[in-house]
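The complex is shown incomplete by one protein chain, all other protein chains being positioned as in the whole.
Each chain carries a letter (A, B and C) given by its place in the written order, and its residues are counted from 1.
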Amino acid sequence: MKVTLITHTPEPEKTIATAAKLCYASADIDTLMEGLTPEKVDGFLKMLTDIGHESPVEHVTFTFGIEGVSRSLLAQITRHRIASFSVQSQRYVEESHFEFVTPPEIADNKEAVKIYNEQMQSSIDTYNKLADILKEKHFKTFTELGDDEKTAKRKAQKKAIEDARFVLPNACATKMLVTMNARSLMNFFSLRCCNRAQWEIHELADKMLRLCVEAAPTLFANAGPSCVREGRCPEGKMACGKYKDVISKYKKLKEV
Amino acid sequence: MKVTLITHTPEPEKTIATAAKLCYASADIDTLMEGLTPEKVDGFLKMLTDIGHESPVEHVTFTFGIEGVSRSLLAQITRHRIASFSVQSQRYVEESHFEFVTPPEIADNKEAVKIYNEQMQSSIDTYNKLADILKEKHFKTFTELGDDEKTAKRKAQKKAIEDARFVLPNACATKMLVTMNARSLMNFFSLRCCNRAQWEIHELADKMLRLCVEAAPTLFANAGPSCVREGRCPEGKMACGKYKDVISKYKKLKEV
Amino acid sequence: MKVTLITHTPEPEKTIATAAKLCYASADIDTLMEGLTPEKVDGFLKMLTDIGHESPVEHVTFTFGIEGVSRSLLAQITRHRIASFSVQSQRYVEESHFEFVTPPEIADNKEAVKIYNEQMQSSIDTYNKLADILKEKHFKTFTELGDDEKTAKRKAQKKAIEDARFVLPNACATKMLVTMNARSLMNFFSLRCCNRAQWEIHELADKMLRLCVEAAPTLFANAGPSCVREGRCPEGKMACGKYKDVISKYKKLKEV
Partner (left out) sequence: MKVTLITHTPEPEKTIATAAKLCYASADIDTLMEGLTPEKVDGFLKMLTDIGHESPVEHVTFTFGIEGVSRSLLAQITRHRIASFSVQSQRYVEESHFEFVTPPEIADNKEAVKIYNEQMQSSIDTYNKLADILKEKHFKTFTELGDDEKTAKRKAQKKAIEDARFVLPNACATKMLVTMNARSLMNFFSLRCCNRAQWEIHELADKMLRLCVEAAPTLFANAGPSCVREGRCPEGKMACGKYKDVISKYKKLKEV
């Protein structure tokens, strides 16, 4: 898994402080912004956290490049609807030699990893065989319908891989660009940095959080699972039972 | 693929006509609604379509039960963000004997379908083998950490299938409840009833549209791909070249 | 202020229970729904609340008719973005004899209410005078540009009131249709039933909550300000200091 912060709103914390200050002040925007020393920006961000005023943090967005994650992860992350996604298409990009993700618990077990790798190889072999059969079939049809060879070939390929991909496994690696505003990110970290989250999206969320903390340390000072903010776990009988370890883990993650 | 209209806002067309009339009238809401005979409701809905006033149709929602569709379709439909989804979980529901979707172009070819079915069988066998290995491994760990047998078994099963599902193919069937408001549905039909849409989500969109037309014929009278509304294709060089056939197809679909 | 529940998804609680059950079960949807006795529906809804699984409640929507509220309230309620609004237009509906909202603290004070009513009268008088001057001016222009009398009159009126409304006060009464799904409603109640909310939107939220409780008592059993759910106030130094009274108020509201 490779995660990069491709870009983000410049001076995110100053932008948020401006937005917050504007709600309660009668001065014009230029004057507001001039008065915002780094110390005052910090003060405003802490105040926002204290009174739970979430809307000003929406003004800044962060764009991540994410590579080498599974299609299972894709199914989970795209359920976050206040976000923008551009994802490598299995309809357009042929997977003739796909990479795949191996769950650590499988990688860690000799017998399991052997079975797993064989299944991956069998998936890709079947994908290629099916793609070839379907390409030939469609090429014939398109040619008969009057397409020239080049066009028929292009159309046949697209139509073939659209169906061949049905055999590709969840493990298949994909890549994407994801943009979220800071409010949506806070919600994402709250759910996906939780100890109960599935390992792969948890790992992704941790990497994203670290990149956010580097770019805007005060803004993300309290970000993470609910227990980090509340000092206790709100999950009731579903609790992981280890909230103290979790709190200390995120304290460390933010120091790095 | 099985698609059912589970429920929808009662009297959807009257609700929309009330909303639309309210914007331009000074009467109170009770009076507005009393005056809305079926003929006037029809008139209002036609007027909305003519002037392109889309927001009143948001007030009504339609909830569909969708079964026997692939995980590929799931990846596509969940990209529609103005919608609510509840989806069968591969983390919680064990897939020991999963059903799968076969693309028609594969079903239609003896050689392809044979390879395809073997690959499906191989996926489920590997899934079961991996699940067993991981269950045993995790059961041992949880027992050693002090869990009683029943708890250890439950936790081991969940943790095992969470990873075993990485070998499951896109073809794997799933089921879901999807709710969209009529405005979001119009956009969905516009994109997914288009001749260029992938076959499975196209088939789903057609079935959903038919159910909508039965429930609210005037509201969905112009729904469908862009060419149905505009009498021409807006896709430029990506056009399918058959917009007249498409228009006549949707005319028929709405008659049934 | 008059608030009516115009319509809502039929059998809201059963719909939600179906959605929730589907996530964790392998049975088909018909079978799932058959098994859902009223007792089981209640059980599922309580379980959802306990484990904080919010997404299934999105499948049901509630549509309210709201009349006799101020334009100040409109400015607040339209900031809730996961909602659909149809609002009486000040650009299209002439306000020649507008109704207005009087804040209780003003109504309660002889001196204040006298000044207030005089200002309302002065607003409407000025509105009418400005509308007349502008209508005459625009009518002349449109006639000179070649419009016939009827067309010129209609266009002049619209253009005139579009500008005359600049003198209308926040107190000016409006009416609207608002549709929210249950998840967005929960958030709305959480913020607007809080003792710190402004009196008018607080009154509206209370009326909406009562209508919701009548329609779906189990679904909304825990709805209300955060203190009702958490048994304590999360507002920090902004707390109203009366959370016990608030909790008992909402307990009573739900009994009625």
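The rule is simple: a contact is a pair of C-beta atoms (placed from the backbone, for glycine too) under 8 Å apart; a residue touches a chain by one contact, two chains touch by 3 or more.
Note that the coordinates shown come from a computational prediction; the quantities given were computed from them, not determined experimentally.
K.L.:
For the chain that is not shown, enumerate the shown chains it touches in the whole assembly.
P.N.:
A, B, C
K.L.:
Using the touch definition up top, pick the residue from C:A25, C:I106, C:A215 or C:A239 that touches the left-out chain.
P.N.:
Residue touching the absent chain, from the options given: C:I106.
K.L.:
Provide the residue numbers of chain A that touch the chain removed from this figure.
P.N.:
These residues touch the chain not displayed: 2, 4, 6-11, 15, 18-20, 22-26, 28-29, 55-56, 58-59, 61, 63, 65, 67, 84-89, 92-94, 175-177, 179, 181.
K.L.:
For the chain that got dropped from the picture, name the residues of chain C it touches.
P.N.:
Contacting residues on chain C, toward the hidden partner: 70-72, 74-75, 78-79, 81-82, 85, 90-91, 100-103, 105-106, 109, 111-112, 115-116, 118-120, 122-123, 126, 129-130, 133-134, 137-138, 159, 162-163, 165-171, 198-199.
K.L.:
If the hidden chain were put back, which residues of chain B would touch it?
P.N.:
So the residues of chain B touching the unseen chain are 50-52, 234-238.
To be clear about the criterion, only the chains that are shown with their structure count from here on.
K.L.:
In whole angstrom, what separates the CA-based centres of chain A and chain C?
P.N.:
For chain A versus chain C, the centre distance works out to 35 Å.
K.L.:
Using Cα averages as centroids, what's the distance between chain B and chain C in whole Å?
P.N.:
Using C-alpha averages as centres, the distance is 30 Å.
K.L.:
Based only on mean CA positions, could you tell me how far chain A sits from chain B in angstrom?
P.N.:
23
K.L.:
Quick check: what residues of chain C touch more than one other chain, meaning two or more?
P.N.:
Residue numbers touching two or more other chains: none in chain C.
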